[in-house]
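Yeah, one chain of the complex is gone here, protein chain that is, but the others are all in their spots.
Every chain is named by a letter (A and B) in the order it is written, and numbering of its residues begins at 1.
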Amino acid sequence: MTVNVRTALQIVAALIVAGLAAWLLPQYLELFTLINATVFVSMGLLALSLGLIWGFGGILCFGQTAFFGIGGYTYAVAAINFGDTTWAVPLALLVPTAVAAALGYLMFFGRISDVYMGVITLTTTLILFKFANSTAGDQWTIGTAPLGGFNGIPGTPPLNFPLDPSNQLAPEQVFVVAVLALGICYAVAKLILRTRFGRVAVAIKENELRAELLGYDVRLHKLGLFAIGGFMAGLAGILFANCVFVSPTMFSLSYAGQVIIWVLVGGIGTLVGPVIGCMLIQALTTYAGTLSAIDPNLLLGVLFMLAVVVVPKGLLPTATTILLRLMRRGEP
Amino acid sequence: MTALLTTEGLQMRFGGVVAVDGVSLAINEGELRCLIGPNGAGKSTFFKCLTGQYKPTAGRIFWRGKDITALDPFAIARLGVGIKTQVPSLFDGLTALEGVCLCRHSSEAEAKRRAMRALERLGIGALANRRVGLLAHGQRQLVELAMVVAPEPDLIILDEPTAGMSTEETNRAADLIRELNQQHAIVVVEHDMQFIRAIARTVTVFHQGRVLMEDSAATVFADPRVRDVYLGKAVA
Partner (left out) sequence: MDYAVVVALQIVSGVATLVIVSLGLAVVFGMMRVINLAHGEFLMLGGYTAILASGQGVNLWIAILVLPPIAVGIIGAVVERVLIRRLYGRMIDTMLATWGLSLAFIGGVTMLFGNSVTGISAPLGSFEVGRFHVAGYDLFLVAASVAMSLAIWIVLKFTPAGLIARGTMQNAEMAAALGVPPDRVYALTFTAGAALSGLAGGLIAPVSGVLPTMGTAYIAKAFITVITGGAAMLTGTLVASGLLGSVLTIFTFLTTPVFGEVALLVVAIVLLRLLPRGITGRFLRRAL
């Protein structure tokens, strides 16, 4: 009961924060900053998707960017071909979900170990990276959309109002959509974890054998959670495509690594943590990028190692523990 | 009458080692059966074949006459088989009640009712809201047992339930298992002779992967071959 109340409060709080951000920030931020903020939010959603499947399903996916990129590319190609984003969006959600389901089927039903799973997912995104990079030239067009190789698709069309292609969303509106999408996905993830499916998925992470002996099909639950993660990552890809544009970078090793760092730094086993971790590190790397004295990859790598060695539980859980300890000390 | 669970010539081979070698036995409704044998006799391997964790290299397993040899553990559990592993296998991060509530059932309310009943039946109702990871070893064993009995399975398979227990706890466990037997058929895999004596039902003795003998507890304990097996003498 108390757990349900707490979940409800967290969901309400998240939706309020998202609503406030969507309402206030476009009024105060400059356009350039707002577009950057949209990028951060789309990345935050990507972090949330990995935080969900890794932290609560124990699924070690090193290539969450694969679904992020597939979502973005599908959106861009479909939007260019249809001339309207109304049906491009559902398609761009369906394709990464289906790819995640197919990859998940091969991995979970083969019952391969964690280490193998990490490598397979990472390799998948790396090969997509190479593939996307090799699509320069006229022979690489899908319908009317050139894939553009290394350069990606700079002319990715922004979202339009449903069934009204001439009425495109302004960057401020894209920001609102992104923030609300993140808030809703957080709420949905919270709710999923309260359902039987979600609780069994968490139980599987705790003790796979016991869950199996209770009569639950472990493979199917992992597959389901992985597909949900693919869906959210795909949505993140659509949002990213709306504020930047799609390019092979979406699949790159450095992005794939960053998602892991966000989740690690924010804290595995929480949903807010990865999003906060994402915002902090994005802000830090953006700042480092302006310094140009330090290569951002070097900074990220060092942070990554520190996160693993020094705060293996992540910032949010560590901070919570310290806070609780201080509060307890404060009591008489 | 068809038996509840039957095996026919079950064999499990690991490379050159034959851990279980042509075991055929039948468990009837309501039966309480002990499988005993010294370490390395193939009991635990046999257990893992029954639960679907190992796929036997030869032979077949039947549940009420239906072939279930190829089923995965979750599918076997769904037939109505409760399984308790040797090392307590639990959800340490959850409370006892939450863990037991995860059992399969029709509705959430039903799950909670059954879980509470199972905990109370095992005398640990007071631990319902304690985190499983913080419980003592004996209590953990009971929580796991509660998870096994909560769905009210037709058959319960226990692998060395008394491992790590004191004499007193072992005797209490024997009482508990006899009591559970009033509602469920039970197979106990054990090597603790004292425990088997306390239960005193039909006993199947494993030796070197085969069934050495199968009889009442009294007869088995009186048999010189069984004593030899446990003392390590070769069987002529």
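As a working rule, contacts are C-beta pairs under 8 Å (C-beta built on N, C-alpha and C of every residue); 3 or more make two chains touch, one makes a residue touch a chain.
Computed from a predicted structure; not experimentally measured.
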{"item": "Contacts of the hidden chain among displayed chains", "value": "A"}
{"item": "Identified contact with the non-displayed chain, of A:I11, A:I70, A:L126 or A:I228", "value": "A:L126"}
{"item": "Residues from chain A at the interface with the omitted partner, ascending", "value": "60, 62, 103, 106-107, 109-116, 118-120, 122-124, 126-127, 129-131, 133-134, 253-254, 257, 260-261, 264, 294-309, 312"}
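As a convention for this text, only the chains that are shown with their structure count from here on.
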{"item": "Averaged-CA centre spacing for the pair chain B and chain A, given as whole angstrom", "value": "44"}
{"item": "Parts of chain A lying in touch with chain B, wherever the complex brings them together", "value": "196, 199-200, 203, 206-207, 209-218"}
{"item": "Residues of chain B defined as touching chain A within the complex", "value": "51, 53, 72-75, 77-78, 83, 85, 89-94, 99, 102-104, 108, 144, 147, 151"}
